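Before I ask anything, let me first share the structure, which is written out below as structure tokens.
All protein chains of the complex are present and in place, except for one that has been dropped.
The letters A and B name the chains in turn, as written, and every chain counts its residues from 1.
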Amino acid sequence: MPAAAATERPAPELPVAPRVSARRVAVVIGIAVALVAAVCASLALGSVKVPLDQVMDAMFGWLTGAEAREIDREIILQLRLPRTVTAIAVGASLGVAGALLQGSLGNPLASPDIVGVTGGAAFGAMLVILLSPGHVALLPLSALTFGMVAALLVLMISWTGTNRGGVGRLILSGIAIGAIFTAGTSMLMALHPSRAPSAVMWLAGSLQTEGWPTIRSVAPYLVVGLILALALMRPLNRLALGDEVAASLGTSPRLVRLVAIVAAAVLASGSAALAGLLGFLGIVIPHAVRLLGGTSNNTFVVPVSALAGATLLTAGDVVARTLKAPLELPVGPMMVAIGVPLFLWLLRRAV
Amino acid sequence: MAGVTVRMPYARRPAALRVLVLAVLSIATIVAVLAAAAPARAQAPERVVALTPFTANVLAQLGVTPIAVAEPASTEEKLDPRLRSARRLAMSHPNGPNLEQLVSLRPDAVFSSPVWRAGTPKMQQLGVRVYDSLDPQRLGTVPIGIKKIAKIVGKEAQGAALANRVQREYRAAARGVRKHPRVLLVMGLAQYTLAMLGNSWGGDIIEAAGGELVTKNIKPIGRTSEGAVVGNLSNEAVVRMNPDVIIVVPHGAADEVDTIARYYRNFAPWRKTKAARTGRIYVPTDDLLLQATSDPASLIRKVRREYLKN
Partner (left out) sequence: MAVLEVHDAKVRIGDTEILHSADLAVDPGQLVAVVGPNGAGKSTLARAAAGLQKLAGGSVRWYGEDISKLRGRRLARLRAFIPQRPRVPEGIVVREAVLIGRSPHLRPLERLGRGDRHAAEVAMERAGVVEFAERRLTTLSGGELQRVQIAIGLAQEAPVLMADEPTSALDLGATSAMARLLRGLADDGLAVVLVLHDLALAAAIADEVVVISQGRSVASGPPAEVLHAERLREVWHVGADLEADGTGRTALHVRWLEDARPVSDAGAAPGAPSAPPH
């Protein structure tokens, strides 16, 4: 096989651009710092006051040998720590899910809602809350399952017929399936109005969980989704150049889209199973990251969306827990209250 | 001239006396007119519909039989036996009874509640008089509620007597408390801890039963008049407050009490509380702690006997 002509030439004296732009590095460092700050706040602050030395002892007692008071230890290790971990996991998952869908569908308005996943997960949660409240322990599993079922239906419908796997077909199927599940949810709420308040609470989004047991059951799915997302970064870049150029480069556009949707569905279903519906993150975080970094390169957008989503949700949860302590506010509005002004500011400065 | 009573001729009585007679006659006329007019406004309604167990039972005890009552839910207060003959109306959210059915009964007055308030304007448009703010929201207003209902049906005397009796009874039920356990009262909804606050019916009952409501001093978010008597309590606070007793009232899920009880007794965030450790997490099979009953005394006694053990 003949070698390409280009490599037979002597290496020209060409300037090689710096590997990473300073702006992107600054953005990553900035968000990482914000995340660390949010995590510290999430552990140190909450619905009740725990003195800082007790917080430190609880967290690092295994290192220093000091032991915190039992009640404080219970609060920090069994309530605040799992909650912080949940916030980071859900925030990252939703940010990444949005980035995956926007990248694979080439649509800036894409989010897990568009492929019907959110509607399915909500329906699964409502089945438990409204039909069988005694089996609340099954709620995360039900939300996860129905979210995946919805995504599966969307894929099955859009992968048949003319223009299989095309973006338009995917979006339309997603809207249709989402509508079916949303209608199902409304019917359930109409049939069990006395149980509606708990349904409403779940839909508004909250990071209140049972702690470590819930995280353990859902975390594997989120990890799988995040790993798939990392593997999809470069294929999505190829997809950005168009289906035909991607094919020319040896990628199957339909396969990449399929895997991206599956990964996004897993991440969004798992997140809904843990925290209810937090649609804001999936749509806005990838855009904010693109505006901040000045690039749509998926090797930047996907991981930084994870960081940014985790930061925003953790920060929102701190506010939700502390503003009217010891009562809790829903985390969705708090997150939006922090996120929207930032996003609007970014839009104004858009470069 | 001593000892002689002189009758003065009419024409020469003093002007002051004439004015006095005129005034008395005017007042008498006015009173007579008012008395004649008053019954037209305060005529006691005869055909009465009671849509809450509280109003139904109070009416029964006042000797008034409603023509119809709401079909009682299994978790609500049991209806007085005297109401056996009253017609049952099926209730559905958000309006309450079927309006056509209701109007066909030609009621003079309907006793409703904030729960069914969406139906009030519709009933009023159809010419029915509706009272939907009489259900007491707290223990202290039960006697007041009884008196108001009594006044509307024209049984004020019986109402006062009943109110006093009820008050005496529940005060008696609250006496002789030996222990004051710390109590958390919660509406069981999924994994949220919706705690009843100090301004709630349930909170009042617990306090009357001698319990110390741990959420007594927490300010609600929102207005009490709008039903802000519960709060989404963080589990961190539950652990810190460390209640001796936790009572979980399953709202609208009476058929699943067993599974719900198992769930809350094993609820991980509560595991370190005294209540969880000593097995004192209770799940009642009724909603009596959520809304006012006409017999608070027996409720208080039940709470003391079964949950607070004092």
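FYI, contacts are C-beta pairs under 8 Å (C-beta built on N, C-alpha and C of every residue); 3 or more make two chains touch, one makes a residue touch a chain.
Since this is a predicted model, take the numbers as computed values, not measurements.
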| item | value |
| --- | --- |
| Interface partners of the hidden chain - shown chains only, full complex considered | A |
| Selected from A:L131, A:A190 or A:L249 as touching the chain missing from the view | A:L249 |
| Among A:R169, A:R195, A:R238 or A:R257, the residue in touch with the chain that has been omitted | A:R238 |
| Interface residues of subunit A (partner: the chain not displayed) | 1-7, 9, 11-12, 14-17, 106, 231, 234, 237-238, 240-245, 247-252, 290, 294-297 |
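Definition applied: only the chains that are shown with their structure count from here on.
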| item | value |
| --- | --- |
| Of all residues in subunit A, those that touch subunit B in their complex | 46-48, 70-71, 74-75, 78-80, 128-129, 132-137, 139, 192-195, 197-198, 201-202, 206, 208-213, 321, 324-329 |
| Contacting residues of subunit B [partner subunit A, same complex] | 92-94, 188-193, 218, 220-221, 231-237, 239-240, 242, 250-253, 256-260, 263, 267-269, 272 |
